[in-house]
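The complex appears here minus one protein chain, its other protein chains still in place.
Per-chain numbering from 1; labels A and B assigned in written order.
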Amino acid sequence: METETVNQTQVGISPAQLTLKRKWTDTLCVTLRAVVKVRGGLWGGIFISVMLLCAIGAQWIAPSDPNAQNIMHRFAGPSLDHFFGTDYLGRDIFSRIVYGCRIAVMVAFGAVTLSSIVGVFLGVVSGYNEGKKIDYFIIWVFDIVRSFPQIILALAIVAVLGPSLFNVVVALAFTAFPFYGRVARAQTLSVKEADYVKAAEAMGLKPLKIILRHITPNIMAPVIVCLGMDMATMIVWESGLSFLGLGVRPPTASWGIMLRNGYKYIQTSPWMILWPALAIALAMIAFSLFSEGLRVALDPKERER
Amino acid sequence: MISEPLLEVSNLTLDYNLGNRKMRALDRISFSLDKGQVLGVAGESGCGKSTLGLAILRLLPRVAEIRRGAVFFNGTDLLKLSEKQMEQEIRGQKITMIFQVPQNALNPVFKIETQMTDILRVQDKYQNPGTRKPRGDFRQQAIERLESTGIADPEARISNYPFEFSGGMKQRVMIGMALSSGTSLLLADEATTALDVTIEAQINRLITKLAAEYGTSILYVTHNLGVLAEMADRIMIMYAGRIFEMGQTRFVLGDPRHPYSAALLESLPSRQTRGKRLLAIPGFVPPLDRLPSGCSFHPRCAFAEDICRQEVPPLTEVASGHWSACLLDQKRGRQKWKWS
Partner (left out) sequence: MEVELIRIRNLKTWFFQGKGLLSKWFGQGLKIVHAVDGVSLTIRKGHTFGLVGESGCGKSTLGNTIFRLVEPLEGEILFQGRDVVKMNQKELRRFRQQAQIIFQDQFGCMNPRMTVGQIIAEPLMMRQREPESQKSIEQEVAELLNSVNLDPDAAIKFPNEFSGGQARRIGVARAIALNPMFIMADEPTSGLDISTAATILNLMQDLQDKLDITYLWVSHNLNQVKYMSDDMGVMYLGKMVEMGRTSEVFNHKAHPYTQALISAVPRVSSEQQEQTIFLEGEIPSPINPPSGCYFRTRCPQVFKRCEEEEPPLLDLGGEHFCACHLHDA
């Protein structure tokens, strides 16, 4: 019989975590490897990594200041100085795209994180208390928010709060949370009937612990896939709002603003609109592929022995 | 005149190709089945008994590769027929199969009548090529089939949906479709394992009755030795893709020639009194891609000797109609393989 005697005072973790839990780094590696095995998951992952790099290290990657105007060289085509050309104010489009990554990533991650946390929490609570008053109340809240057309709601919120990055994130999160809520609730309804939930109840575990430890981790797979897809959608939404002038304020470089500026000059200088449109499209594809890979990777049935 | 056996499987060897692993699911399987006989196939998980049934009907996935062997049905090698011939002449007509979970065999959104008449119509099309009768022509036939399986009030019940039928009744529907005057061979794969005990008794009685009526032979695959003790004329015990013992039921179960068969019998709670331990065969069934050398059972066998590790025991007739694949049995004659 093995008796492991570890000097617990040296390590600051509780004994249960030493050998009972798999290292999270191991799980992460296994998951990423599984995602990469799925067709397209690798490319999606690479593109997203590139986006993240640009977002974090924009100041080192972008060759010039995105707001530096150079009227002499406006509407220039692609060249060695300006990889993507310049816009109507002579600003380097490539640098603007790189800085635009930052906006895109912040909106995508920010809005999705906010809406999913709120939505999933409400959804799980609602599902676990199926049939009780709180369930009906939460569904009612979801339905009210969902009955507004998403774009009208987002526009209304930004119009009231004023255009800024933060307000855009809040508005988008608000339109999206019922979606997560519904998904989480539906999953909870089936997961709560599982035998392991019954086992936890039979052990005397309190409802909140059951929700956190047993239910939430097991509903997250479809939620995470939604997250992936949603991030792409949020990027598109942001560009839509910015295009309408209700997103980020100029001169901040966001892909949506670039579209807004560029569509006027589409016949004379198509570069202005081509690159941001391409960036948005590729981002969407990348997130879709990656989230599909995530779905496969997170399915416990597909885990190898 | 001794007639030709209905089914003669000869040296059937089958591999599953999974990436870089090759699992030998069936290894030199040879046996025969006469008309009107019931052959029970018993064994634990991984022994290949389900694969055998699917191999006969050629319903295996593409990763399954038949390496050698033949399956002679009424003299014709099924493995050499084209897919079209299998579909039109053999499957569902001359050789039929019923499975463990009847729920999964019936489509929940269609009425029973629709599903039964569909099959009857397709079979009629194969038998009379060129014609295409409407589904309604077969309603009466479907009702008669239901009636033959003992379902009460078949005229009304045929319009039900599958969820309105209990598990036992659904299995009766499957039996009604599988057993008819044209069926020569029925393959039953754990047909009653998922059913309650009294329903299981009813269903097995029904299968026996109809098979006798139509002269159908049965290949009954199950891990439940008790069922085979009551239903099977002959029994075949499989382990890790090989046949270990085969013969008349009362001899194989009453006086097993192979240590594995003896071990299985000693593990049954019905053979032991309260308070005494059951035999638990040490070790576990080997994975099919890493079979032990020689006799695949030798690492777990209480009686294994050196020779068991070195030579693969061939399936040999050790008594009239009784075959076993144990070298020690073949060399020394009848032994009492008492494990505990």
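Everything that follows uses one rule, which is that contacts are C-beta pairs under 8 Å (C-beta built on N, C-alpha and C of every residue); 3 or more make two chains touch, one makes a residue touch a chain.
Every value quoted in this text rests on a predicted model; they were computed, and no experiment measured them.
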Touching the absent chain in the whole complex: find that residue among B:L18, B:V101 or B:A280. B:A280
Looking at the full complex, which residue from B:Q202, B:Q248 or B:Q330 touches the chain that isn't shown here? B:Q202
Among A:D81, A:D135 or A:E201, the residue in touch with the chain that has been omitted: A:E201
To test your reading of the contact rule: which positions on chain B touch the chain that is missing from view? 44-45, 152, 166-169, 196-202, 204-205, 223-227, 229-230, 253-254, 263-265, 267-274, 277-281, 284-285
Across the whole complex, the chain not displayed is touched by chain A residues 1-4, 8, 15-16, 18-22, 194-196, 198-205, 213-214, 217-218, 300-301, 303, 305
